[in-house]
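Only one protein chain is missing; all other protein chains are in place.
Order as written gives the chain letters A and B; numbering starts at 1 within each chain.
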Amino acid sequence: MTSRKPRAVPDAPPRVILGPESLSDAQFRTAVGAIDHQVDARYAWDTGVAISRFLQGLKAGEIWARYCRQCRRTLVPPRMFCEECFRPNDRWVRVADTGTVNTFSICYIRWDMVKLDDPELPFVLTLDGIDNMAGFMHKLGEVAPDDVHIGMQVEAVWKPEAERTGSILDIEHFRPRDAKLRKAKAGAKRKPAAKTRKAG
Amino acid sequence: MGQRVGVVGAGMTKFVRRANETGKELAWQAAKAALDDAGMTLDDIDCVAMGTAPDAFDGVHMKSEYLADGSGAWGKPYYRTYVGGGTGVFVTIQGWWQVASGQFDTCLVVAEEKMSSVQPHPQGAFITIFDNMIERELGPNLLWIFALEMNRYMQVHGLDKRDIAAVSVKNKRNAADHPAALLGQADITVEDVLNSETLAWPVQRLDVSPVTDGAVAVVLAAEHVAKRTTDKPVWVEGVGWHLDTAYWTNRDLYYPRYVEYAARQAYEMAGIREPRKEIHIAEPYDPFDYKELHHLEGLQLFEKGKAPEAMKDGVLNRDGDLPSCPSGGLLGVGNPIAAAGLMKIAELYWQLGGQAGARQVPGDPKKGVAQAWGDLMQVGTVVVMGR
Partner (left out) sequence: MFEKLSHPEDVRRVEGHIPIAHRYTPGVAGTAFFEELKEGRFVGARCDACGTTYCPPRIFCERDFEALEIDVKVGPKGTLESFTVGYTGLEGEPLDEPVTVGLVRLDGADTVLLHFLVGEAEPEIGARVEPVWRPKAKREGTILDLEGFKLSG
């Protein structure tokens, strides 16, 4: 290490490199030597012991949780060990498919920033009947965005049994428990009137 | 604790939307600038600590190896750290360990990100933040998480969006004085923010810092080296880091307790008992305007729910009682994920050393705190610096 006198601090603002070369969108698209590459990363993830059971439960129209008796927490999403107590937890517990809206958003764009015609309503569900905070992310449906509020009571709307595959989408969405707050699904058409009416 | 460690130089590139420079070239530009600022060459550097967020952003495998040459690591002990957005401050902590331990006397700390590589939009690389088994099928996008947190924070405390939007205005105005800033705008108003497009309510376009390309570097030196190098080293006085559960739907998002725990570690080490009184400048992580306020509360600088009031009262302005993000932050300078956090460390070095030029906080500030956040919404990384 070369020894030198302590350097006096300069008065001028700090040196900032004048780079980088900033490109306009057009330059970026046409730069000589630029390369496009698509990553083709495909996966088959083993869902593990806990989530396998959870997804099996969803297929049956049920929500299952794990219980840790040391910290007395009911865990959803379920996991086989309690990350706070750092021990294997104790048993499976079935929980209700109703809860409240812990928080929500009204989202007008898709993951690639393309605008949506109808906004989506992602929310965090806090399940009923559990003392600790337990639940998962899902979407609200059958409700006008302006009617959604934190604390709103909701219930799961399940897909018909034949359409359930063991996925988070086996729950179509959550809707308000209060029927007055519900509205028809977007794009729902009226059923055409029957040509003949049943007598009586 | 171990050798005392000071920051003796800092450098950065401009933060831009799309750089022609490769990540290697960006890293070199910042690292060279930091060495020049410290009056050092690579021969004076004992080891290198490099911070950069997911490989998927730049789109190269083993990004640390890829960036090693530009980070000055050729022929030197080197490693990379990565905790999402918390990286920029955490890599400083890792550099600090290396020198404080006594194993090395100098460490070059570098952080780089080239977000423009991801097509069609960097959002796509964030999709893996969501659980692959029970969340991705819902078709989420990154903004959901912020919108859900912002809504909860606002609702629990009954906050007015105006006071939050004011943070974006403050930072973009501050950034007008930063030579590296992308989004500095001296004349932006709260109305501009409130009128901007709603992306995922309550998040609007001007609440968000856009991701950018850029790199930052700082030089850390043990006390005996620092005192030979400069007559005004800025010391690393406290470090802290903390991780909360990755089960983000199982905790109340209104308060970042992981920032509190990290801050307490750092304050204790720095001997700070009353942060609000003893800290003169704060550089909390501000990828969104509400996050700055959220983090200021986690940093114990304001009570829960009270940071917006401080914004409203002018406390957080550069000439206020506790300037926050005098650099202009991510909202004003730009957001190359890892580099953004290190930019805050560099800012404290410049501010506490009286070198911040037009951005200089008046009144001879002596102590500052820098904080970064990210990962799966749950890491807090904090560094206290002082003179």
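The criterion applied here is as follows: a contact is a pair of C-beta atoms (placed from the backbone, for glycine too) under 8 Å apart; a residue touches a chain by one contact, two chains touch by 3 or more.
Computed from a predicted structure; not experimentally measured.
Only one residue in the set A:Ala26, A:Ala44, A:Val114 or A:Ala184 touches the chain that does not appear here, and it is A:Ala44. Those residues of chain A that touch the chain absent from the view are 21, 23, 28, 31-49, 51-53, 55-56, 80, 88, 166-167.
Think of the hidden chain as still there; on chain B it touches residues 18-22, 24-25, 28, 31-32, 35, 41-42, 56, 58-59, 69-70, 72, 74-75, 116-120, 124-125, 127-128, 132-133, 136.
Criterion: only the chains that are shown with their structure count from here on.
Averaged Cα coordinates give chain A a centre that lies 26 Å from the centre of chain B. Across the complex, chain A meets chain B through its residues 1-4, 6-25, 27-28, 31, 36-37, 39, 43, 45, 47, 51, 54-55, 75-77, 79, 83-84, 102-113, 119-120, 122-125, 132-139, 145, 150, 167-169.
Here chain B touches chain A in the complex through residues 10-14, 16-21, 25-26, 29-30, 32-33, 36-37, 39, 44, 56, 59, 105-106, 116, 119-121, 123-124, 127, 131-135, 137-144, 147-149, 151-152, 155, 179-180, 198-203, 213-214, 225, 227-232, 245, 247, 249-253, 346, 350, 353-359, going by the rule given at the top.
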